[in-house]
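Please find one structure pasted underneath; my questions will follow.
Yeah, one chain of the complex is gone here, protein chain that is, but the others are all in their spots.
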Amino acid sequence: MKKRILSLLMASIMVLGLAACGGKEEPAPEATPDTSQEQGGQETEAPAEQPAAAEGEKILYSNTGPVEFFEVPWWNLGQYVHSKLLFETLIGIDNDMNPTTETGMAESYELSEDGLQLTITLRDGLKWHDGQDVTLDDVVWSIEQVMTPGAGMANNTLKQTCEGIEGTQDYLDGKTEQPAGIELVDDKTIVLKFATVQPSVMLAMSLFPILPKHCLEGVDMTQIQQDPFWQSPVGSGPFKLEEVKIGEYATFAPFEDYWDGVADFKILLNASSAESDDKLVTNVKAGLIDYAYTKMYSDVQALRDVEGVTIDTVPVNYTRWFMVNQYPKAAGETNPLSDKRVRQAIAYAIDKATICEQIFEGAAMPGTGTLTPTGSNWKVEGLEEYAYNPDKAKELLAEAGWDSSRELKLAYYYTDQQTVDLMAIVQQQLAQVGIKVNPYLLEGDVPGQLNTAPTADGLAGVQWDLAYGALSALSPLDYYSRFAEGSSGTWHGPYDETLGAMVNEMLSTADVEKQMATYAKIEEYYADEIPYIALYYQPVWVVTSEKVAGNVSKWGNPQFYMQWDIQNWTLK
Amino acid sequence: MAKYIGKRILMFIPMALLMSFLIFGGMELTPGDFVSNMISPDMAANMTPDELNVLREAYGLNDPFLIRYVKWLGQIFQGNWGYSLSSGVPVKDIILQRLPVTLELALTGLVISAILGSVLGIVSALKRGSLLDHTLTLAGVIGMSIPQFFFGMVAILLFALNWKIFPVGGRTTPDMVHWWEHLRYLVLPALVLGVTQTASVMRYSRASMMDSMHKDFVKAARSKGLPEWRVNLVHGFRVSMTPVVVLLALRLPMLVSSSVVIENVFQWPGIGVTFKEAVSAGNYPLVMMIALIIVIMVLIISLVLDILTRVLDPRVRLE
Amino acid sequence: MSGESVISVKNLKTYFYSENRCNKAVNGVSFEIERGRTLCVVGESGCGKSVTASSIMQLLPKLSRIEEGEIVYHSETQGDIVLSKLKKNGKEMRSLRGKDIAMIFQDPMTALNPVYKVGWQIMENILQHEDVTKEEARKRTLDLLIQMGIPEPEKRIDQYPHEYSGGMRQRAVIAMAMSCNPKVLLADEPTTALDVTIQAQIFELMESLKKEHNTAILLITHDMGVVSEMADDVIVMYMGNVIESGTAREVLKNPVHPYTRALLASIPILGKGKEQQIEPIRGMTPNPHNRPKGCQFEPRCDFSCDTCRESMPGEEILEGTHMVRCHCWREVPRE
Partner (left out) sequence: MTFGEKRFHKKLDKIRRLEEEGVLAKKKKGSRALSKFMSNKMAMLGLVIFTIIFLACIFAPLLTSYRPEVVDLTNLMKPPSKDHIFGTDKVGRDLFARVLYGGRVSILVAGGGALGGALIGVLVGSFAGYRGGWLDKITMRLSEVFMSFPQLILVLVMVTIMGQSTRNIIIIFVITGWSGIYRQARAAMLSIREEEYVQALHAFGLNDMLICFKHMLPNALSPIIVNITINIAAFILEEASLSFLGLGVPMEVATWGNILNASQDMYTLQNAWWIWLPVGVVISLFVMSINFVGDGVRDTTDSSIQG
């Protein structure tokens, strides 16, 4: 019998040892992980597990490689690394999201005083990777594709701007060969005339990658993503596709005819989704990633102390918020959430500062009254911050006659662990001020459940009371454009005349100064009314290894095209 | 024997059909569809429902369930396995590219668990009651009790990150010239998959080995003066092999299931991961074909193993 | 006991240790097996007759061992070999098994390996002990099958055990045993599983082999009819001891020990009609783990006295080789 117990001990020690020493080997740090902690011995020398590059040939590793296809770059304007390598935008864009002529196809551009006419002159010598010349035909063809209705794979701002060109409707009805508003002055210059003022015309045109007409001509826009072209696309960017194994990796070679310098290294992208790459940490530690960006703060925690890895925080227009459904659920009943005091109480009841402090260790900025992220020059300072103040919340609720037995349904659709933890925190903090909230995961047709329009007799189309979501805005205008008259975005509350009027006024001019002035007025009104409650503004983090560090001092928003001129990087 | 195989293969068809209908019905009942999954909710925040409908129309998601099923079935018989809704790549290409990768992992796991399991089973059966026997049995039970993905992640942590013996994941890198270079990537996932299966094969082969050791013909063999290894292996094990092979046939579907988890942990570009993505994305042509292929693959391999048991055991052969 | 002895067993004690208990299966047994003669070992099941045979061949299960006593094999070529001292599965012991000493088992259904051809299993024995070519071995196997009276040997040699009938399968087992002309054949109840007509053929076959090859046969049975027909010498065993032994005529004609007499009395004799009196032996064999102190048969013996309860009777020679182990055999009334 003694033997059986002996063997029990031996076997379990063997297996548990295997499982435990993984954790034990790194000395467990004190509670708050931000104190420096001494890293396990093996990792000190450079990550040895570098797949052997051919002798002498330098390779830059990154992620967002194609999982099933190369995504049409008109949808997420530059979110994938390969979009930024393969394609080039009509007008260049710098790291502050302003148009520039240092990059992009346009040698020069000029917007008329009234913002209705845009003249663009292309650089000469622009070539496609397959050797063909880039011509204005490609530009016109690309604009025409984005205009077509049902072009599912086109970003909304880009689509609205192109649809704003004169004669669009006639062209779509087949009356004209080409929209009247597009005029070819000579083989290098094009003039775009707009029927109505497009507020973010410059932003749209500087995030508008041009596609090769000769490869994609005649494709049905609704099925464009299914075209074989997207298995190995041809572009005019600084790198061209060398070899691709869909779902595993894709390698890019420098494009020798590129007008702005030729790189002396190749690039390898591991296949991963652009939204969240759960293998990022493992691959960085194994030396399989030299450049990548992440929105997950857990990745940052894991990588902060890895030898030779630098992490840069990049403020972006990304706001996580609670959408509030103000429509009544049953006939004859008014929805308490339509009373702004209840919304304000909710804002006061959530301890946004501690959440950002504890969960994100100060990397996320607590939400204020308005949607614009702190740090953006469009944000108006000094407005109501809605800092954590449970007593004020209780006061407001009492004033509004809030019935504490009522249970609010809080919908969320992110499935990462951080979201679930956040829901638990919010549920508990709201409970402390007497608001019962039941968070549940949205499944199946999520867009449908989030944005159903109210029924004819004014009842709520959506089931939830609060919905945790986010808006990654191209430009700050996008935050408030949804409140404009008849805009397709507002379904969660009745149209607000004062707010709607201000927004329309802002959108009616392309002059940035005028837009910012109206924007400030909107912010003031919004801070009091808070139809949607801003929870926190989340930056994006760029992770770079020793090989790449120092090439770029200031990063643009990596989710869009930016001025990183990767072809001129020098790898260590 | 040929008649028997013929009968079994004929039996596949109704089962495969029943299976495909079950899954097609299942996909149909899933709330939401491909289009709603394709567009991320953040993006859809400012899209009108009718824009979504235009897309649904384009993908043919609006025609009734039965018509889509018949249309899909019709395509299959013409050899056109349909196109993945998301990437437009023919489903046949995706499967032909990804299935061998999963088979490579699953079959290596099967071989490891079969060989390791039977050898350890024989050793612990012969040394019944010894310290080795108890340790092996316990290690077997412990091996069966640890969740696979947990085992896999610890394996990555130890062998790939801390001791740098094996790569962290993935299967091929561009600088691979010969086919065998990627085997280094196969070791860890196959080992993790194999070890968890080995435990049950070992327990089963130990029981069936002990059972055959009690039989008279083993005593008769020993009475012929044969050396101990010949008595145990040629006579003892040879007879106990048949039930072990039957067990392997039964455990095969389990192996495919666990390879879905292992592929997820080790970034192994197999059909399991693709299937999971396709199911949650509602990409029904891809889901249908992968499910069908997996079922047919499992049926074929269990038929092969079934025939193997007949070859192994003459008593059954005449039936 | 006129022939020349092949195997002599002296005071053999074999104990079993399964389930952490010690069971004295064979508790001091001595006898001789002689060339050309059949020694019958008879007794109820559990008296240790099979254990004795296994001890000779060293085929005992793992949790058992030969405690005391000696088994000596008088080989014509290598002189006397003490079998009980040899390493259980050692090279020397294995060279004797199947070549000099062969064994056949009770149930023909399980004695042959179901997954190999019968011919192959017989050839395995030949190839193990003699370096002959495969064809040689196959030819000898064919001769053996013919010698055993198995019809169509060409077809039969390549068939599997489940394609043989019970009787034929036992013939195949005997063929396997006799394949190397063993000096001694240990047969552990070879015919119990067969029906009577087949039994007669098997015994006739064993007789002819004995005549032809002068093989010594140790025949284990619990059927006194078989003893009267086949035996040259007899030993009667009860609870691990030999309680009476001698030539067949001495023991059968003049049984002395009450147990032997009771065994002989409990056989229905052909032709004696329905009313013949058969008295079964009262009681049951005692549990091997708690044995009675004195003579093991005492609880069931009608003539037992105090000394039987006290001490184990010693061996007494009556006349010639007729031995009995009983205190009060004299009180047993002779017919």
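As written, the chains take the letters A, B and C, and residue 1 is the first residue of each chain.
In this section, a contact is a pair of C-beta atoms (placed from the backbone, for glycine too) under 8 Å apart; a residue touches a chain by one contact, two chains touch by 3 or more.
No experiment lies behind these values; they were computed from the predicted model shown.
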Full-assembly contacts of the left-out chain, visible side only, are chains A, B, C
Contact residue for the chain not shown (choose from B:135, B:198, B:258 or B:309) | B:258
Which residue, A:424, A:453, A:501 or A:517, contacts the hidden chain when the whole complex is considered?
-> A:424
Of the candidates A:78, A:439 or A:493, the residue in contact with the absent chain is A:439
Determine and list the chain A residues touching the chain excluded from the picture.
-> 1, 4-5, 8, 15-16, 19-20, 22-26, 28-29, 31-33, 37, 40, 278, 281-282, 285, 298-299, 301-302, 351, 354-355, 358-359, 415, 417, 420-421, 423-425, 428, 439-441, 443-444
Mind listing the chain B residues that contact the chain we can't see here?
-> 15, 18-19, 22-23, 26-27, 29-31, 137-138, 141-142, 144-150, 153-154, 157, 161, 207, 210-211, 214, 250, 253-254, 256-258, 260-261, 264, 275-276, 279-280, 282, 287, 291, 294-295, 298-299, 302
Footprint of the hidden chain on chain C, which residues?
-> 15, 17-22, 63, 65, 67, 289-290
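Keep in mind that, in the parts below, only the chains that are shown with their structure count from here on.
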For chain B and chain C, let me know how many angstrom lie between their CA-based centres, rounded off.
-> 54
Expressed in whole Å, how far the mean CA point of chain A lies from that of chain B is 38
Chain A: which residues touch two or more other chains?
-> none
Scan chain C for residues touching two or more other chains and write them down.
-> none
Along chain A, where are the residues that touch chain B in the complex?
-> 3-4, 6-8, 10-12, 14-15, 18-19, 21-22, 25, 40, 42, 48-49, 51-54, 67-69, 75, 149-150, 152, 156, 220, 222-223, 225-228, 230-231, 243, 245-249, 251, 268, 270-271, 275, 279, 282-283, 285-286, 288, 413, 442-448, 450-453, 469-472, 478, 481-482, 487-489
Could you please specify the touching residues of chain B with respect to chain C in the complex?
-> 215-217, 219-228, 235, 238-239, 312-315
Counting only contacts in the complex, chain C reaches chain B at residues 57, 59, 89, 93-99, 102-103, 105, 107, 110-116, 124-125, 128-129, 160, 162, 173, 176
